[in-house]
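Apart from one protein chain that is not included, each protein chain of the complex appears where it belongs.
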Amino acid sequence: MSYTAWIILTASLVGLSCGIIGVFLILRKQAMMADAISHTVLLGIVLAYLVTKEVSGPSMLIGGILAGLLTAFLVQWLHSLDVQHDASMGIVFTTLFAIGVILIATSVGNAHLDVQHALMGEITFIPFHTISLPIIGEIPQATALLLVVFVIILFFIIAFYKEWKITAFDPALAASLGLPVLFLHYLFMSLVSITTVASFDAVGAIMVVAMLITPAASAYLWTDRLFMMLILSGVFGVVSAVLGYYVAAWIDTSISGSMAFMTGVIFIISFIFSPKHGLIAKHVRPVEEI
Amino acid sequence: MWSILSNSNTQWVLFSTMILGIAAGTIGCLAYWKRQNLMSDALSHAALPGVVIAFLLIGEKNLFILIIGAAMSALIGALFIQWITTSSRISEDTAMGMVLAVFYGLGIMLLTIANQSASGNQSGLDNFIYGQAAAMVRSDVITMLSLALFVIFIVFIGFKEWKLYLFDGNFAQGIGLSLNGMNTLYTIVLVITIVIGIQAVGVILMAALLIIPAVSARYWTHSFRNMLILSACLGGLAGAFGTLISTFGRGWPTGPFIVVVAAGFFILSLLFGKEKGLLIEYIQFKIYQKEQQALGNKLGEEGSK
Partner (left out) sequence: MSGPIVQVENLSASYRKNKVLYDVSFEVQPGSLTGIVGPNGAGKSTLIKTMLQLHPILTGSVTFYGLPFKQAKKRIGYVPQRGSVDWDFPTNALDVVTMGLYGQIGWFKRPTSRHKQMAYEALEKMGMADYAERQISQLSGGQQQRVFLARALVQNADLYFMDEPLVGVDAATERAIMDILRELKAKGKTVMVVHHDLQTVEDYFDHVLLLNRTVLHHGMTEDVFTKENIAETYGGNMRWMGEERHHVVHSVQ
């Protein structure tokens, strides 16, 4: 496969995974949790590096999941102590992120990890770090990781589809039916974390937020069906990734930044033109008859 | 340590981050009661493209111009959030997340372009992302100081109006306070505080300086006035100490240290706070439990009368 094809494939996988996870993230009203986790995952990766002394996929994944869960847990804990929910988020993620940056600046040095890279991603270099796998052959490391994560996410979303739906729509009913709402919450946060870690290399921490939230929000404006929303969100994610790549190549700028920006462009188009919930549609038929 | 402190530039920088902390602590209280803690996070990220555009336009790193660029772009971000939330089914936190990430993405695109251009002074602009107080020069310090003082002054002169506005906006409107006017003023002071903090704390962590002192102060007092004062003090101390610590290492970023110091204050407040601190709660719970056991059923009868 060509260099460009690898980059597009990798970015599309990010768009797809983030798009799917993002739907439940915004329906659970936890969009800003994506922001929080994408920042704290940095600390997890730094700590994983400090422990194992190498930058490898599995240890990064584990570090990232632990950091994500720690974030979710601390936010929940502070909230249970009566701190406003968004304030607990603000406190937890900025602090953990700050610790991560300090660790990088003071002890790890710039040798293998740098904040810049983590925040902005360097998708350009992805095709150069390959591993060889049976059957598939040579494949970039980040792409392989994303592929694995995508399969994991798809599995969990399909396997617990109705549980995700009910806990997002009516957690009280879910609890009264005896579903483990809290366990599902943390499971979901783990999924957000692994998506974030896997996408890290490609698009960087903050762009993950764009990929997680924006395509899902755009899809939310087009459809009233959950299944359709998942499909659309995934498609929007992939389209943003591909368009983002070509725009970046065209004006010669950061690929990940451009992909994040493209998610915004798709949202604005949806926001204005969506036949169901767009601005124009609302203007044309202002009052919905019941 | 004294050699660092006696350096006059360091003194100025320390002083300005302290004032910045005070301003952020004050405005943070307003944001806390407006229940918009994460708005500062969204807006500080949204400021990035403005910074870069301002830089690309004038071609040099002049803090005042960059701040104007940052403020414009943060305000546009705020407008977007408002617009999306009010005219679609998208919830506020989703809108904030989108604006945060998409604006930041645009900022990174522009920053990459700026860094490629001949005059691109990379280190200068990158400091805006992570915060590097030591990079400030005298004129930066003066710009920052005067704007911070302006913000503090605005809150100070309108103290009782702010209180009314935050506590019960509709009532405030009833007695002739313009809600739109107050909302606009609030957004303006919030944006000013954020953009002057970006140089020292960075776009990613600026939110912490607004959120953490306010929440910490909450653990010590129930009075709005005292909370404001305490939050300002904690913010000021975090700003000063964080900056001080960051001067000990070469190239250490300021922002993260300020945040960690602030987080330290928060943990202390959480544990030992007079009002809702864990220790006090635990002691009260124990006393309460004893009372319960002693009183037995008596309580129920008393309560029902």
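Labels A and B are assigned to the chains in the order they are written; within every chain, residues are numbered from 1.
Note that a residue touches a chain if its C-beta (ideal position, glycine included) is under 8 Å from a C-beta of that chain, and two chains touch if they have at least 3 such contacts.
Bear in mind the structure is a predicted one, so any value in this text is a computation, not a measurement.
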Of A:Tyr3, A:Phe73, A:Phe128 or A:Phe169, the residue touching the omitted chain is A:Phe169
Name, in rising order, the residues on chain A that touch the hidden chain in the full complex.
27, 29, 82, 159-163, 165-166, 168-170, 172-179, 220, 223-226, 228-229, 288, 290
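As a working rule, only the chains that are shown with their structure count from here on.
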Spell out the residues on chain A that touch chain B in their complex, using ranges where they run on.
26, 29-32, 34-35, 39, 81-84, 86-87, 89-91, 94-95, 97-99, 101-102, 105-106, 115-116, 119-120, 206-207, 209-214, 217, 220-221, 248, 251-254, 256-261, 263-264, 267, 271, 277, 279, 282
List of chain B residues in touch with chain A within their complex
32, 35-38, 40-41, 45, 84, 87-91, 93-98, 100-113, 116, 126, 129-130, 204-205, 207-208, 211-212, 214-215, 249, 251-253, 255-257, 259-260, 263, 266, 270, 276, 278
